[in-house]
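Input: one structure, supplied below.
In this view, the complex is presented without one of its protein chains, the others remaining in place.
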Amino acid sequence: MKRKVMVLTGGGDCPGLNAVIRAIVKRASQEDNWEVLGCIDSFNGVLKTPLELVTLDLNSVSGILVKGGTILGTTNKGGPFHYPIKNSDGSWSSIDRSEEMIKTIKDLGIEAVINIGGDGSQRISKALYDRGLNIIGVPKTIDNDLSATDFTFGFQTAVQTVTEDIDKLVTTASSHNRVFIMEVMGRDAGWIALHSAIAGGADVCIIPEMPYNIEKIKDKIEKRYINGRGFCIIVVAEGAYSQSKGKIYQESKEIGYYNEKLGGIGNILMNELIDAGVKHDIRLTVLGHVQRGGTPIAYDRILASEFGVKAFEMVLEKKFGQMVVYRHPEINSVSFDKAIKEPHLVEANSRLVKTAMGLGIEFGN
Amino acid sequence: MKRKVMVLTGGGDCPGLNAVIRAIVKRASQEDNWEVLGCIDSFNGVLKTPLELVTLDLNSVSGILVKGGTILGTTNKGGPFHYPIKNSDGSWSSIDRSEEMIKTIKDLGIEAVINIGGDGSQRISKALYDRGLNIIGVPKTIDNDLSATDFTFGFQTAVQTVTEDIDKLVTTASSHNRVFIMEVMGRDAGWIALHSAIAGGADVCIIPEMPYNIEKIKDKIEKRYINGRGFCIIVVAEGAYSQSKGKIYQESKEIGYYNEKLGGIGNILMNELIDAGVKHDIRLTVLGHVQRGGTPIAYDRILASEFGVKAFEMVLEKKFGQMVVYRHPEINSVSFDKAIKEPHLVEANSRLVKTAMGLGIEFGN
Amino acid sequence: MKRKVMVLTGGGDCPGLNAVIRAIVKRASQEDNWEVLGCIDSFNGVLKTPLELVTLDLNSVSGILVKGGTILGTTNKGGPFHYPIKNSDGSWSSIDRSEEMIKTIKDLGIEAVINIGGDGSQRISKALYDRGLNIIGVPKTIDNDLSATDFTFGFQTAVQTVTEDIDKLVTTASSHNRVFIMEVMGRDAGWIALHSAIAGGADVCIIPEMPYNIEKIKDKIEKRYINGRGFCIIVVAEGAYSQSKGKIYQESKEIGYYNEKLGGIGNILMNELIDAGVKHDIRLTVLGHVQRGGTPIAYDRILASEFGVKAFEMVLEKKFGQMVVYRHPEINSVSFDKAIKEPHLVEANSRLVKTAMGLGIEFGN
Partner (left out) sequence: MKRKVMVLTGGGDCPGLNAVIRAIVKRASQEDNWEVLGCIDSFNGVLKTPLELVTLDLNSVSGILVKGGTILGTTNKGGPFHYPIKNSDGSWSSIDRSEEMIKTIKDLGIEAVINIGGDGSQRISKALYDRGLNIIGVPKTIDNDLSATDFTFGFQTAVQTVTEDIDKLVTTASSHNRVFIMEVMGRDAGWIALHSAIAGGADVCIIPEMPYNIEKIKDKIEKRYINGRGFCIIVVAEGAYSQSKGKIYQESKEIGYYNEKLGGIGNILMNELIDAGVKHDIRLTVLGHVQRGGTPIAYDRILASEFGVKAFEMVLEKKFGQMVVYRHPEINSVSFDKAIKEPHLVEANSRLVKTAMGLGIEFGN
C-alpha cells in the first residue's frame, strides 16, 4: 500500500494555489510509494459523507501551473471546529468535529496533512496539531500580511493587476483632467495599495494603518492642477477610514461584500471629496475579486513552487507543527505559534513608505 | 507658407485617438508643404486667448501609437456653440461663438479641420460645416454605437480589457462557488457587455436594450448550481434597468458618475438579487474608466491608422462635410447627415444575440 | 439512442479551436437528444484500433474557452486518403482508407461530421463529402489566407502577440539606436506581417507577395538615422524572399522548421544587410510558434463561437458539403468548391498596403 499525504486549500483564494499543489505532487512523484490525496473544499472533504477526496497524480496537475483559483476548491464556511448543524427547530448551531475528523484521517492511513491557507487556516492547523494531527502549513494571503514570511505567493500578482489598471487610468485621466479613485483589497493591511501606488505612479495612497484627513487629500489634488489642467490618481485600500469617522469597513454575509448604505470606501471617499469642495470630475474603479484571480505572474509561480517542494520535503522529514516560510534567501519553516502571531502591517516610518514619500506620494494622514 | 490642416479630439477618450493623429501627421508629411496643427482640448484651443495650438510634426507623434488618451486633450465642456461666460452676478450662461471661431480658423490660414469625436462632436461638425467651415469627421465611440460605420477604434480594446478581467473572475468564482457581477460601460448601447459576455463565457448578460426581469436572472443563477456547487458570471451594462423599475441611470456633474443613493446598476442588481432570495455570495467589480484607457490593441491601432490616412486624403480631395467610416471591406465616407442619424443599438433578434443565446447566455428579459 | 455529431480539428493549431468546440457542444446541449463526439488527432481517432473518440458534454468544455491549442489534438500526418503503412521490408507507403473510415463513422450512428481545419483539411472534407459523408467545414488558418471568409479566428491573436513584442523592441531599439528584425509567420501570405507592421509602427514590412530589393531596405534604414541616432524595426514574413535570389523557404521534416544552412529569412536578411554595408547593430527575434499559442483575444473567441454555433445549426439543417464563413455582417456558408479555391494573398495595390505606405512603411520591392 502507498504512503499517503493529504493536501487542502482554505480561505480566500489567490493566484499560485495550484502551483503549490502541483509542486507537492511533482516532488512526491520522485519518491517511491507516495500518493497525494486532495481534500475538497478545505477540510469539508473529510467531514462529509461520502468523503470528497481525489487522488492527485502527475496527470491531475498537468496544466494547472498557469491557472488561478484552486482545483481543490476552498471555503470559509464550516471546518472541523465549527461544523454547522441544523437544529430540530430549523435554526443552526455548530459542533466540534475535530476529534472525529482526525480519526477519519488516520483511519484512511494518511500520514501527513498539508494545509495551504491564511491566518485563520493556520490557527486551525495549530489546534489540530495540538490534538495530534501530523500537519504542515503553507502560508497564503493575498494581502502579504504574515510577519513570519517575507512574501506570500499571489501578492505580486495582485499588485501587478492593480498596477496595469492604474496604467490604463493614467492615460485617460490626463486627457480629461480627472481625479480617479482606485479601490483595492486590504481590510487591515495596506500592502497592495502601497505597492501598487508606487508602481502605478499614483499621487495619493490611503491605507488602513494611516487614517486619512480629507483636507490633506483635497490639498494634494489641488496641487496637481495648474490653471485647471492636471489629474490625480488615488489608490485606497478597502479597509481605510478617515480620522474623523473611524473604521467603517464591515462585511455582512447577507448583503455581500460592501456596506449597503455606504457603498464601499471608494464611494465614501468620492462623496467626501465632493463635500470638501473638489470641483474636478471624480471617477471610481472598484476592482474587487479581479485582484484574486488570473494566472499568477512568474514571481508567484516560483515562490509557490518552492513552498510546495519544501512542504513535501518536510513531510519526508516529519517536520510537523510547522509552516513553510520564505526568509530571504532561504525557504524555511517556523512553528505554528510563530506563524500566527501579530499580522505584518505597514508602518509609517518604514522603508517603503519613505520611498513613497520620496516620490511625492501623499498618505493624507 | 505652408498649407495648414487643424486636428482636434472631442468627447470622452478611447484607445486609438493618438493613432489617428499620428496617421494624419505621417500621411501629411508625404505631401509637399503641408503643416498639421493640433488644437488643444477640442475646439477650446481656438476659443481661448491666447490660442492653444501646437505644430504636429513627425517628432511630435513619435511613440504615441501605443499610448491611450489623446496628446491633444479633450473636453465635454464648452465648445463653439455653448461657450460658458460668467455673468456679472456670478452665475453662468453660454454664448454662441461659432462665427467668431470660424473666422479665427480662416484667419490663421487653416484650410481644413479634422474633428475626431463622437456623436455630439459630429453634430457640432455638421453645424460648423453648414456655417462654411471646411471640416471632416473621424468617428470615435467606445460604445461602437454609430450606425454609419461597422466598427470604431477603441471598442475592441475595451472589450478585450473587460474579457481579461472576466477571465480573472472565473478562476476565483469557480473556487469559491460565487456569483460575480461585472459592471461595464454602455449607457444606451449594450455592445461592450454583449461582446465581452460572449468572449468571457459569462452566464448572464444584461443590456439597456433588453430590460431585465430579476426573477429570470435568479432562475439562471440557481440552474448554475448543483448541490450548492457552481458559480455565475453576470455582465451588466451601466445603463441597464429592470422592467419593473424603468431607467434609473443618471449622471450628475455634482456627484460624479454614479448615482449617490443607488450606487450604480451593479450595486442595485446585487441588492435586488439578495432581496429575491439568492443565497450565494455575490461580489461586484466596477471597472469604470479602465475600459477607456490603456494601449489600443492591434485591431484598433490599424483601424485608427486607416481612419487617419483616409481623413488626410479627404483633405487633399476637399471632401468636406463628410465623416470617415469603415464599411467592410472599404474605408469610405458619408455625409454628416448620415453620420449622426439613429444610434446603432443591439437588437434582440440580431445575429450576435442569437449566438449568445446559442451559447446559453441568459439576457434576463 | 442519442443522435450523434462528430467534431475534429486538423492541421496546425491556432487560438480559438477550443472556443469552436465549446460552442458546438453548448449549442447541441440545447437540442433534445444530441450527443457530440470528439475524434482525437484529426481523423486518426476513427482510423486507429481501438477508436479514439471522446464524448463531449458541458463538463468537457468547461474552462476551455480561454485555452489555446485544441483539446482534441491535431496532426498533419496520416489522414483517410494517405494513411501510412509499414511495408514488410521496413519502408513506408500509404493507402486510401477513406471508404472504410466513412463506413466506420456511419456504423457508429454518426449523422454528421464537423471538420475544423485549414485549406488541406477542407480538401479532405470535400473528397469525403463527394464519397457520401455528411460533413461540414469550419475554416481555420492563422494566416487569414482563405478568400471565402473575411476573417478566421486566431489571426487577430497572432497579430496581437507580434504587436506586443514589437512594442517591446521599440523601447530598446530607440535607446540603443539599433535595427531590429522580427521574423513572423506567413509562408505564402503576408497578412500577419502587414497587420503587425502597421499596428506596431514598424518601418519596413517584407512579405512573400512583394519580393524585396535589399538596397531599398538599406536606404530606408539609413533614412531613419540622423547623425548616427535612430532605429529601425523590420517585420519580415518567414516566406519572404529577395528579387535576386528567389524563393528559399523550405520545410524539411528531418531538420525541423528552418532551413539548416540558411537559418531562416531573419538570419538571411540580417546577413544581407551587413553585406550591403549597414553598420548599425542588427538584432533578430524569431517568435515561431509563440504566434500560434496562448489564449485567444476577445475578437477571436467571439468569431470562433459564432462559427461553432453556426456549424451545429447547419447540422440541424442538414446543410452538408458546406464550410462556415464570415462575410460581414453575416455568418454564412459556401460550398467546399468555393471554400478551397485560390488563397487570399496581399495585393500591392490593396487598401491596407496603401494605408501602410501612407504611414511611411517601406515594402522594399
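We just call them A, B and C in the order they show up, numbering each chain from 1.
Note that a contact is a pair of C-beta atoms (placed from the backbone, for glycine too) under 8 Å apart; a residue touches a chain by one contact, two chains touch by 3 or more.
Note that the coordinates shown come from a computational prediction; the quantities given were computed from them, not determined experimentally.
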For this session: Could you tell me which of the visible chains the hidden chain touches?
Result: A, C
Exercise. From the list A:E100, A:D119 or A:D150, which touches the chain that is not on show?
Worked result: A:D150
Exercise. Looking at the whole complex, which of C:T172, C:Q243 or C:N332 touches the chain that is not displayed?
Worked result: C:T172
Seminar exercise, completed: Among C:S93, C:N271 or C:N332, contact with the omitted chain is made only by C:N271
Exercise. Which chain C residues touch the hidden chain?
Worked result: 12-13, 17, 67-70, 73-75, 161, 164-165, 167-178, 180, 229, 253-258, 260, 263, 267, 270-271, 274, 281-290, 292-294
Problem set entry | Residues of chain A (touch criterion as defined above) contacting the omitted chain | 22-23, 26-27, 29-30, 63, 65-66, 150, 156, 159-160, 162-163, 167, 170, 174, 195-196, 198-201, 295, 297-299, 301-302, 305-306, 309, 312-313, 328-331, 351-352, 354-355, 358-360
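Rule of thumb we're sticking to: only the chains that are shown with their structure count from here on.
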For this session: Determine the set of chains touching chain B that also touch chain C.
Result: none
For this session: Check the residue numbers that chain A and chain B use where they touch, and answer same if over half are used by both copies, otherwise different.
Result: same
For this session: Going by C-alpha centroids, which chain is farthest from chain C? Tell me that one.
Result: A
For this session: Report the inter-chain centroid distance for chain B and chain C in whole angstrom, where each centroid is the mean of the CA atoms.
Result: 32
Exercise. With chain centres defined as C-alpha means, what is the inter-centre distance between chain A and chain C in Å?
Worked result: 41
Exercise. Once you find the CA centre of chain A and the CA centre of chain B, what distance in Å lies between them?
Worked result: 35
For this session: Going through chain C residue by residue, note those that touch at least 2 other chains and give them in order.
Result: none
